[in-house]
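One protein chain is absent from this view; the other protein chains keep their places.
Coming up: subunit A.
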Amino acid sequence: MTHLPAHQATPAADTQGTTLARTPPHDLHAHLADRLGEAARGWLDQALDEAAAHPGAHGPISVWELRLAEAGRRCGPEHADAARILILHAARADTDALTRVYAQGTAAERRAVLHALPHLVPGPQALPLVEDALRTNDTRLLAAAVGPYAARHLDAHHWRHAVLKCLFTGVPVTEVADLERRAHADRELARMLGDYAAERTAAGRPVPEDLHRVLTLTDPTATPPAPAADHGPNGAEGPHGKES
């Protein structure tokens, strides 16, 4: 069972996308059912039944989309992401439905859609949602955007910019799914990181610790990523990294 971090209201603590996106819906449901109070659990069960019974479009605000909107006040904000992912999954939301929910959603609903993508969309059709989120400056959306779906489908250029944006905005790179594999031997990413480090250093500003970590992963002589690359945050001695 994957451990989900307890909810904290600080923005940084809301970045639990990788975990939510990686947890199979069945496990997510079991996890959530253990933690919800009786009323919230009853509400969720009914919402999931409704979603399963009425998938697809039922007008501009179908019942299951209403449930999606109110998940925060029914389950508590700390459980809303998981509840929304489960409702989307139960509704078997396709790319069109996910796109509608995202476009009409609050930031919290958009985050849930991004988490749900790897569970629901096998191909790259939903990439415009990821790209939309990556254009924002909301770190909760950015963290949700760099999950397994982006790792699987985002092209190299957009992916490199996503990694760089994490460094710029303070999203921990541990949120970037499959970082080791995608960064491995990526010379262009290494160049971008080196330039960024140089720019920071020239300005007399500290280089983010995460930059060195990613830079180390780009080293083609580094340990191959599978099954697990052995690069922790101590990889601060990157080839171009300069502590300031």
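Just so we're on the same page, contacts are C-beta pairs under 8 Å (C-beta built on N, C-alpha and C of every residue); 3 or more make two chains touch, one makes a residue touch a chain; residues count from 1.
Criterion: contacts and distances are computed from a predicted model.
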UniProt protein name of the chain not shown, from "VWFA domain-containing protein", "Hydrolase TatD", "NitT/TauT family transport system ATP-binding protein" or "ABC transporter permease": "Hydrolase TatD"
Residue, one of A:104, A:125, A:174 or A:201, that touches the chain absent here: A:104
Contact partner of the left-out chain, one of A:70, A:155 or A:188: A:70
For subunit A, the residues touching the chain missing from this view: 7-11, 60-61, 66, 69-73, 77, 80, 104, 106-108, 110, 136-140
